[in-house]
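Every protein chain but one is kept in place in this view of the complex.
So, chain A:
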Amino acid sequence: MPQLDFGNPLMIAQIVWLLIIFGVLYFVLSTYALPRVEEVLEDRRRRIEGDLEAAQAAKAEADAAIAAHREATSKARAEAQAAIAAAMQSAQAEATQRSEALAARLAEQITAAEARIAAARDSAMGALRQVSTETTEALLQRLTGQSDQAAVGAAVDRALAARGLG
């Protein structure tokens, strides 16, 4: 087995070269190469963290905006409802007022009309007695040639009272 041939001078030289090459490789890697990798990885980590933070900040901002928007919407809705309620109330009040005024006017007209009717009836009733008396007197004049004014008046009054018109 050539590996166990320790008498070979190349064997010692191989170990010496191994130590030299390994040492140089260790020096190069630890001094130049590995810090470079570390730097890049660290840079990436920082960048990702920064991006995540920015995203979180943006999310918080968006949340705040949504909350503000929601608040504004609910406020506007409340205002609108209040305005609607006020308008309805005022409209109702106006309508009530109007209908009351109308009813009052109608009642007034009714009263006036009733008064006029009563007056017309009274005057008609007054005229009725005169017309009846005159008609009765004229009939009696034609039929009998005489008339007793007082008796006729009493008879007419009686007849009117009997009909409930006197």
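In this text, a contact is a pair of C-beta atoms (placed from the backbone, for glycine too) under 8 Å apart; a residue touches a chain by one contact, two chains touch by 3 or more; residues count from 1.
Quick note on the criterion: contacts and distances are computed from a predicted model.
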(request) Consult the UniProt record of the chain that does not appear here and report its protein name from "Thiamine pyrophosphate-binding protein", "ATP synthase subunit a", "Electron transfer flavoprotein subunit beta" or "Na(+)/H(+) antiporter subunit C". (result) "ATP synthase subunit a"
(request) Touching the absent chain in the whole complex: find that residue among A:44, A:59 or A:98. (result) A:44
(message) Touching the hidden chain in the complete assembly: which of A:19, A:52 or A:125 does that?
(response) A:19
(message) One chain is left out of this view; which of A:33, A:84 or A:103 touches it in the full complex?
(response) A:33
(request) Please give every residue of chain A in contact with the chain that is not shown. (result) 1-4, 6, 8-19, 21-22, 24-26, 28-30, 32-34, 36-41, 43-44, 47
